[in-house]
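Quick one: the structure is below, and I'll ask about it shortly.
Of the protein chains in this complex, one is absent; all others appear in place.
For clarity, chains are labelled A, B, C, D and E in written order, and residue numbers in each chain start from 1.
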Amino acid sequence: MGKLTIGSFPGLVGSLSLDFSVKLAEAAVRKGHSVDFWVSSNGTMLSKKGQRAFKDYPYLAKTIEELFKTGKFQACACEACAEARGYHKEDTMDGWIRKSMDWYLASCFSADRVLLIGGE
Amino acid sequence: MGKLTIGSFPGLVGSLSLDFSVKLAEAAVRKGHSVDFWVSSNGTMLSKKGQRAFKDYPYLAKTIEELFKTGKFQACACEACAEARGYHKEDTMDGWIRKSMDWYLASCFSADRVLLIGGE
Amino acid sequence: MKLAVFKSDYKTGGDIVDRLSAEKLGIIFVGNGIYHASVKDGGAADPIFQKNANFYVLAEDLEIRGFNASQVPANVKVVTYDDVVDLMFNDYEKIVWV
Amino acid sequence: MKLAVFKSDYKTGGDIVDRLSAEKLGIIFVGNGIYHASVKDGGAADPIFQKNANFYVLAEDLEIRGFNASQVPANVKVVTYDDVVDLMFNDYEKIVWV
Amino acid sequence: MIKKLAFIVRSLPYKNEATRLALTHAIASQTVEIYLEDGDNVEPFLALVGDGVLCGLKNQSNKCYGITTMEQHITNALLLDLNVYYCKEDLERFGISEDQLVMDAESLGGDMKASIVPFSEIQAAMEAADHLQIF
Partner (left out) sequence: MIKKLAFIVRSLPYKNEATRLALTHAIASQTVEIYLEDGDNVEPFLALVGDGVLCGLKNQSNKCYGITTMEQHITNALLLDLNVYYCKEDLERFGISEDQLVMDAESLGGDMKASIVPFSEIQAAMEAADHLQIF
């Protein structure tokens, strides 16, 4: 079993690319791998507390909660990216880490596979 | 002097298209026009309270505050889009309205010019 | 109709601009659309200039990308945000973003 | 190297995919990239299939767009999220998203 | 007074929210009267052009992602009697036939039918519109 580091930039709801990265994390954990999940840019929206489910929108917050419970998944939001957008520590969903970009690079160091979803 | 309705979808920070729409609103107000500014999708991030200025990021919250003071500018965020992203009423910057999409259509009804910035 | 088209991207949207027509057509390059007016890919003129239109480019969006007014073709007018507002209200009636 | 490329868009990124080469190359169509495997623009085969590569398409991303496995060319393998994980860990070593 | 609003969908679905929001904004015309004087209203129409025609394919499945599909949105628009046009030339380009497309909301009891029209008719509708929006 290996370690997958995913970096994801696209914003919540707007792009199915963020959904892809969450579904991929889910599948990797289901297969027994461990996943580090890094969000930067508009991807930090995923760490916002209090997201609401609507029929028109994917509700990824729920999947993230389930992933945390597996113990094979950690998620970290870029602190400056979040602050710029007005998401402070108290706005962050339980379970999330908030760090600088060096956290992601350190995760890449020990990863077997890295997938960076950069553009939108 | 006319009325310009701007609809803007792109997300905060990530895209200079949102900056474009804010700068355009600023120029239109400076020229004596009135502006209705509608944000939907990731554009609702612009209505989030507590955005912080960083060197790497445009700080549009400040410009919006200045525009509100002119009395020629109103801004409205799509309520469902905001809720889905976890921005509730108490997360909203002072001065913003939160309504459904029909607010935007009503604004288009009485607008002399409409600019919808849809894609990202 | 009098139609102004904001061309905001360089690589996409050409298909829709191609087929838009109007008695008076203005194409305003903004965002990464400014590359239409500032670089030549493979040395060739950009096909968008085959449109029968008035061309404009936003100075502020040229400048952040490292270009200036002296580098755009003579048939492209360099405009500011204030000019864009005047174009929208005085010269064109309908406005689209591509 | 053994390189897997997620092709996530239909209209952009072709320029970079064109020049990527690898001893073993896999191209996995996801997101709007699935249109490479499901529509023919103007009736012609998509130029991406000229690459010497193994081709895959994500079933879930076909289905939300109204397509199913029976509609993709025989040289494109339809895979699930679980399969994608196995491809990433067992068949390829480096992974990029375009 | 009636103001005509054009909603031109030219993008592929699901990459971002643009095409979905074209539909939801157009449908919001159903409730706009609360903001307007008696006799005033807006009249939207939807035109799917370019890659946007691919938004109208049938059999879109929301099983994996759990969101409303573009198919459902277009069906809703027809149910609410909005005009929906598909560009004929683009359908031909992709080899898409009428039976592959959402053309009505009959299954929900709607009467309105979508039309497949040459781009020239969409252009004429754009000329007749008060405001244009491209998604």
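Here, a contact is a pair of C-beta atoms (placed from the backbone, for glycine too) under 8 Å apart; a residue touches a chain by one contact, two chains touch by 3 or more.
Given the structure is predicted, the values throughout are model-derived calculations rather than measurements.
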Ask   = For the chain omitted from this view, which of the shown chains does it touch?
value = A, B, C, D
Ask   = Out of B:7, B:43, B:58 or B:86, which is the one that touches the chain we can't see?
value = B:58
Key: Residues of subunit D in contact with the chain not shown   = 1, 3, 13, 15-16, 19, 21, 94-98
Note = Touch rule applied to subunit B and the missing chain gives residues 13-17, 19, 23, 55-59, 120
Query = Of the residues in subunit C, which ones touch the absent chain?
reply = 9-11, 31-32, 35, 39-43, 60, 63-68
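In this section, only the chains that are shown with their structure count from here on.
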Request  = Go through C-D and B-E and name the pair with more C-beta contacts between its chains.
outcome  = B-E
Query = Just curious, how far off is subunit D from subunit A if you go by their C-alpha centres, in Å?
reply = 24
Query = How many Å are there between the centre of subunit A and the centre of subunit C, using C-alpha atoms for each centre?
reply = 38
Subunit C residues counted as touching two or more neighbouring chains = 95-97
Subunit A: positions in contact with at least two other chains = 13-17, 23, 56-57, 120
Key: Chain pairs in mutual contact under the definition given at the outset   = A-B, A-D, A-E, B-C, B-E, C-D, C-E, D-E
